[in-house]
Structure formats: structure tokens, C-alpha cells
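Comments concern the structure below.
Removed: one protein chain of the complex. Kept in place: all other protein chains.
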Amino acid sequence: MKVVTLEQVLEVIHDGITVMYGGFGGVGSPPTLIAGILQKGVKDLHLIGNDAGFPTIGIGKLISQGRAKSLIASHIGSNPVAGKLMTEGKLEVEFSPQGTLVERIRSGGMGLGGILVDIGIDSIITNNKDIVTVNGKQFLIEPALTADVSIVYAKKADTYGNLVYDKSARNTNPLVAMAGKVTIAEVEEIVAVGKLDPEEIITPGVFVNMIIKSQGVDWKWVWE
Amino acid sequence: MKVVTLEQVLEVIHDGITVMYGGFGGVGSPPTLIAGILQKGVKDLHLIGNDAGFPTIGIGKLISQGRAKSLIASHIGSNPVAGKLMTEGKLEVEFSPQGTLVERIRSGGMGLGGILVDIGIDSIITNNKDIVTVNGKQFLIEPALTADVSIVYAKKADTYGNLVYDKSARNTNPLVAMAGKVTIAEVEEIVAVGKLDPEEIITPGVFVNMIIKSQGVDWKWVWE
Amino acid sequence: MGMGIASRERIAKRAAAEIQAGMTVNLGIGIPTLVANFLPASMHVMFHAENGILGTGPSPSKGQEDANLCNAGGEPITVISGASYFDSTTAFGIIRRGLVDITVLGALEVSEQGDLANWIVPGKKVPGMGGAIELAQKSKKVIVLMNHVSKNGQPKIIKTCSLPLTAPKCVDLIITEMAVFQITEKGLLLLEIMKPYCLEDVIDNTAANFVISKKLKTI
Partner (left out) sequence: MGMGIASRERIAKRAAAEIQAGMTVNLGIGIPTLVANFLPASMHVMFHAENGILGTGPSPSKGQEDANLCNAGGEPITVISGASYFDSTTAFGIIRRGLVDITVLGALEVSEQGDLANWIVPGKKVPGMGGAIELAQKSKKVIVLMNHVSKNGQPKIIKTCSLPLTAPKCVDLIITEMAVFQITEKGLLLLEIMKPYCLEDVIDNTAANFVISKKLKTI
């Protein structure tokens, strides 16, 4: 049975594991799961996601409380605490361009070793990245990313784990959902198998291991 | 205006161009477009797609009539004429494993240089393919594929070119739709902009340049 | 495969016994397709199709076929509750990610180490590897269903494959009309003999070393 309680979910979250999270600027990061992880008190997490959220929104909660040892993200501009921790040497940060990062996550989820991109090849410092020539053009080798646990937010799940997202809260979630050894979905609504149209399903349930019902989203503050 | 006639479409199809086609075993290959290309009489086409169709179904029509100079596909087993032409040296064929091929097409469509895969790395002859080590594992470098023209089949298009597919006729179509310098969609139904739910759209219209109405599909024969 | 329908069904039925509820299973064309017919109707198994379906169901009744709903072999199918459609990259992502529990496919040759050759006969048949290579290399369990010997009577279970490999060391179980072999770290293990064949038949028609299981059954 994939539908579980928050307590059951937290049994797979341990100190030092790699956690990948869906969401973009806090929107679509699973709030109930993040609050639960915070409350459990795990530390030294290796986080992978689009950004550092805001200090009290999204993944930012965990980062602000010093629970992360490292972070792979495209930017941390919306979370000054993350910047401060990075400057103090308390948080190791690796930046990837946003489009490169999501492709690295997808390639992990798809069982690929990585992708070739030319983004940043002639500008941003390429930090020991290998360069290859393909069809006469140069590309960076960008390695795939996977995680011990992926946490995502969706609108609906059936009990098999098929996921349907809502508007722009889809963002990085379908990619993150594929890249976890264990994938946990927090959803607004859990429906019986057969209640979702096979055409509307974005994440096939085979990628999803656990499902919990959301206690509600917390990212409206940006404009409130 | 993206909605055009078959005649207008055929103006962009010339001898010697690269044509990528959607479909899987003939199912979901755009029949009206293929019939039109055949009738126009172009030759020396470089084709890229999942398979060689059947002798008189799907892309097989063009191959059987000797219109293709080369083919990149995952198998040609369903089209004995393709095998014969290959053996006679009249058709140059490059094989890619099915999953690798669709990722190569997708990476072309997504503006990537290619992907890293470990499929076939220790079995199938790797024909001068470069091997790289990433995260301690070896991978083949598989270059992206793009085309002068991509032809796809969809269930519905709005006049902006947003596409919705039907069941397993989706297959490789959304990938091929992104990888053409010019993408032409043959669809069952053309609707006004605004008539498609933004959630149900699989291919955003920005990837689609021309739309024609299908004169009906031709791939039922497999079981008839 | 030039095998009688009874043998084909028997092999398929034996393969079906490997499948458990909740599994993700890919069935190749030929005998593997028959495997679904031998599962209890109540068992929830997600069948995977490379073109882009998870959750294929039985063949539709005549006249109910949908031209846009086919399996990877192009045969009309239906879908079950919980099914989803996606493009072919996701279909192969599921495979490469190791999420296919069992793949059932045919073979030209299998070596005693579990090497699989099922895609090419040099100089004769060069159809391309399709998606069998991904399934063979990445599925958790690979089950080969085949005739015990070739049309010419040559053993297909051999010490070393003579044909180009689809994937090395990937086969876990071989089911033929004669026998069931498991492939272990140490090589071939004969688990079952299919009546009316006897141990001598299996020995005579297998060109590889094998160990006889202490729990050998004749079925």
C-alpha cells in the first residue's frame, strides 16, 4: 500500500542522505513533508533542487535551520540565509544553470548518465567539467543527478501513485519524482485507481513509492 | 497562419533533406503527409524515426519506393523491403537502441548536444562511439538528432499549434515534434485557440510550424 | 517458433508463475505475449509497452479495436485501471531506471553465464536491436522463453554464444518445452523438467554445463 502516514514517510529520512525536492521558488515544494523532516530533526542532508526557497518557505525552512550540509541548485537569491551559510562555509553550494540542472535531474530519473550542453561553455567558469566535441561543436558533460529520497507535490494521486499536477506547480516536480531511489508524493487529493484519465497522468505511478495527503500549501506569502 | 494545405507543406520538402517522423510500428506516423511526400516524388531523403514501418504502411511507403538514401532507426524488422535495400547497398542504415534513439531525438529537440547512456556499452558493437567516465561509471556519448523537417501525427491541434495526442499514438511524436527546424503536424481535428485545456497540451505550439488536417489513418491493417 | 500451441501455452503458463501482484512486467512478442492469459484475473500486474503505456490489458473483442491503442508489437490492446500513456522516452526511462521487475522475451541463444543473443544473425538477419537490449540489460529479472533447440536441432543453450550479444549476463531464467533453468552466479541450474521429456533429453539437447537442483521437479 503506497498511501502512508507522515510518520511512515519519516522512517526513510535519515541524517546524511540525499534529498531531492520539487518546486520552483517555493511554489510546488511539498510543505507537509518539509515540515515533517524539519520536525524529525535530521541533519547533514544533501539537498538538490531548483533553488533555496525563501527563509521560511519551501526547502528554505530546512536550509535556514542548518539541516543541509550541501545544496545543488540554480540560485539561492531568494534565501539570504542560504547565502550567509554558504559564505560562512557551513553550506556547500554547487550551482548549475537552471535548464541544465533540470536536465541533470531528468537524466538521473531516466537512467541516463548525463547530458551534453553548451550553456555556459564560453562564460561561466566550468569547474573541471569535461568538454567533448560532438558533430563539430563543443559541449560540457553534465552528470546525471539522483537522490536517496525525492519529495514532490502534486494535485492528485491515485493509490497506485499516478500523479497529476496543477498549473505552474508542476515545474520541476515530474523530474524530481523520477530521480529518487524512493519517491514520496504529497498530494492535495488521493483517489482510487481508475479515477484518473490515463491521458492526464504526468508521472506514472511506477516512479512513486509513498503518498501522503497534504495539510495545505504555504507559499502564498510571496504576494501577501 | 499555421494551418495550411498539403500543397503548402510540400513546398518545404525537397530532395536530400533530413525528415524525422513520429510513429511506432506505423501507428502514429502521419499518413496524409507521407502520401503527399511520396506523390511529390522527392528522393535521397535522410530519414530518422523509430522503425521502418511496414512495406505499405507508415514511413515504409517512402522506403519501399526507394525514396530514402539513409535511415536512422532502432529496427527495420517489420519492413523486409528496407532490409533488402540495405543488403543491396541502396539504403544506408544506422541502428540505435530504441530508448537511446528517442533520447537522441529528444535531446535534439531540447537543444542539447546529446546524452550519456550505458545501454549496449558491453555488448553491441559501439562503432567509434566515444566513451566517457562519469561518477565512476562508463557511458557512451550518443549525439543529438535534429532534422530539416519533422512530421508528426496528433489527435488535435489548436491554430497556434498546441498538440494533444491519442493514447499510444503519442509514442515518439512529441519528441519528433520538437526536433525539426520545421515541424509539420497532421491532426484529426483543428480547433480554435483556447479550446484546449492548458493542462492537456503535450506539445506547446511554439514547436509547431504547420498544421494540416488528416485524411484518415491507415495503420489498422496490422490486425485486419 | 515452430512449436505446437500446447507447448507454447505450457511455457507461457510456467512463466506466468514467476509473476506476482504489483509487479511491472514487459512481455515481448511471440510466446511471451501469451503469458498474460495465465494470470489470475484478480492479480494487479502492470504490463509495460515500449511505445508508451503502463497498464496494458487484454486484447479487445473483435470490432472494438482502437487504431490508436496498440502495444509495441502493433497489436490492438486495452488498458486496465491505473494505466497511463506517455511518450517513448518515459517508456524507456522506466526500463533504464530498473523499474521493470520482469521482462519476458525470446532468444536465439543463451549462454551458461546468461548472455543473451536475440537480435542479429550476421549475414542473414540484421533487423536492428529495437528495445530488447534495454529490457535485457536493465530489467530486474529476465526470463527467456524459447524452443530448446533451433530449427536444425542445434542446442540454443550453449557454453558461449556464437551470435552477437544483445546483453551479457542478463538472463535469470530459461523456460523451454523441455526444461526450466535458473542462471546463478555459478552457472546453469536445472530446476524443472517438462514431461514427457526426461533428464537425458535435457542433457542431450543442452550444449552447456549445468548443475541439477536438489529440488529438481518434473512437471
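Every chain is named by a letter (A, B and C) in the order it is written, and numbering of its residues begins at 1.
In the analysis below, contacts are C-beta pairs under 8 Å (C-beta built on N, C-alpha and C of every residue); 3 or more make two chains touch, one makes a residue touch a chain.
This is a predicted model, so every value here is computed, not measured.
Novice: For the chain that was dropped from the view, give me its touching partners among the shown chains.
Specialist: A, B
Novice: Which one touches the absent chain: B:Leu112, B:Ala147 or B:Ile212?
Specialist: In the full complex, the listed residue that touches the missing chain is B:Leu112.
Novice: Which residue, A:Gly26, A:Gly60, A:Gly113 or A:Gly205, contacts the hidden chain when the whole complex is considered?
Specialist: A:Gly26
Novice: List the residues of chain B that touch the chain left out of this view.
Specialist: Against the missing chain, chain B presents residues 109-112, 158, 160, 162, 178, 193-194, 196, 198-199, 201, 204-207.
Novice: Of the residues in chain A, which ones touch the absent chain?
Specialist: Per the touch rule, chain A residues meeting the hidden chain are 24-28, 50-51, 73-78, 83, 86, 93, 95, 97-100, 102-103, 106, 117-120, 122-125, 155, 165-175, 202, 217, 219-220, 222-223.
We take it that only the chains that are shown with their structure count from here on.
Novice: Counting only chain pairs that touch, give me the topology of the graph as line, ring, star, complete or other.
Specialist: complete
Novice: Could you tell me which chain lies farthest from chain A when each chain's centre is the average position of its Cα atoms?
Specialist: For chain A, the chain whose C-alpha mean is farthest off is C.
Novice: With centres defined as the mean C-alpha position, give me the chain A-chain B separation in Å.
Specialist: 32
Novice: From the C-alpha centre of chain B to that of chain C, how far is it in Å?
Specialist: So the centroids are 29 Å from each other.
Novice: Two or more other chains in contact with one residue: find those residues in chain B.
Specialist: 103, 117-118, 167
Novice: For chain C, give me the residues that contact two or more of the other chains.
Specialist: In chain C, 53, 79, 85-86, 89, 92-93, 95-96, 138 touch at least two other chains.
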